[in-house]
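Let's look at subunit A:
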Amino acid sequence: MSAILDVTGLTKAYAGVHALEGVAFGVEAGSITGLIGPNGSGKSTAIDCLSGFQKLDRGKVLLGGHDITGKPAHLIARAGLMRTFQTVRVYERLSLRENLAIASQQFDSATWLDEFLRTRRYRDAVDESEMRARRLIELIGLQKYYEAEAGILSYGQKKLVALAAALMPHPKIVVLDEPVAGVNPSRIREIEVALQELNRAGETFLIVEHNVEFITNLCHRVIVLEQGRKLAEGTAAEIHKDPRVLEAYLGMTPEMAEAEMRGAA
Partner candidate 1 sequence: MKHPLPLAIAVALAFAALPIVTASNYLVGVGVSALIFTVAAAALNLIYGFTGLLSFAQLGFWGIGGYAAALTVVTFGGTYWMGLVYAALLSGIVALVIGYPILRTNRHAFVISTLTFALLVALIARDWVDLTRGPLGIPNLPPPHAFGVTFDSPHKYYAIAWVFTVAMLAFLYALCSSRIGRTLVAIKQNEPLVRAQGISPMPYKLASFAIGAAITGAAGGVFTFYLRIIDTSFLDFYYMQTFLIIVIIGGAGSFWGVLLSGVVLSALPEALRFSADFRMIIYGVILVVAMFVMPTGVAGWLRERKLTAMREQLR
Partner candidate 2 sequence: MTIDAVYLLQLTLNGIALGLLYALIAVGLSLIFGVMEIINFAHGELLMLGAFGMCFALPVMGLLYWPALVASVIGVMLVGFAIYEVLLARLRPDEFERSILITLGLSIIIIHVMQYLFTATPRMVDSQFGFDGVEIGAIRITWTRVIGAGVALAAFAGLYFVLRHTQFGRAMRAIAQNREAALMVGIRPRVVARNAVVLAAGLSGLAGAAVAPIQNVTPYMGQFMIFKAFALVIIGGLGNVPGAVVAAVGLGLIESWIGGFYEIVWQEGAVFVIMIVVLFLRPDGLFKRGGMRVG
């Protein structure tokens, strides 16, 4: 399997703080990869830099072999890297249908002239977008809200909508910025299931999260950041036993962690 996202030497500093220093990792196509780390480790900065919402000082980002380093956010999205936001972003006063339609709008070949003349190209694009939207809406279980305004949904439901929107344009990879932060526990399981189903269908995810259990259940590989550097990389099980990770995260040694887990069992 090849890396759909290949990141090297990510470096960013601001106001004297070294948010990222030489971070490098790869995300395999078709995998679910986790990016974790304690507060201040640089996870959010990494996401923003990858998706073009912040500028990198140094580093290189390859998406499917193409160099997207330093490109503006909208071009990175068009290249195939879609992202969600930590504080959920949806179009609150538009219906779910419209939310999803806008998400795929830039990616079909119909122009405003096509729309004005209602050409075949336009009508096909709209039909295709509508079909995909309906399928995604069913997957996240929000069919009955299809025509409703996104603003009436709960926070967790909005996160599902944001996920669906990110998937509308058949992206190469979806980067999720804390997809379950602020979501109540019953909903978290729903999101987990949705992601697993989507992954089985071939979607690639890079998930930044605090919720370690969520990451453990979902991710094939996990990358750990600490204070702007990559601390460790491996499977979820490997990460759990890695002494450096335990030290950084929990301030524990492996023995203490073991005792904790046995106590919890």
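Here is how the candidates were picked: all candidates are chains of the complex that A comes from, given by their letters.
Keep in mind that, in the parts below, a contact is a pair of C-beta atoms (placed from the backbone, for glycine too) under 8 Å apart; a residue touches a chain by one contact, two chains touch by 3 or more; residues count from 1.
On a predicted model such as this, the values are computed, not experimentally measured, just so you know.
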Which of 1 or 2 touches subunit A - same complex, any copy: 1
Of all residues in subunit A, those that touch candidate 1 in their complex: 51-53, 72-75, 77-78, 82-83, 85, 89-94, 98, 101-103, 105-107, 112, 115-116, 144-145, 148-149, 151-152, 165, 169
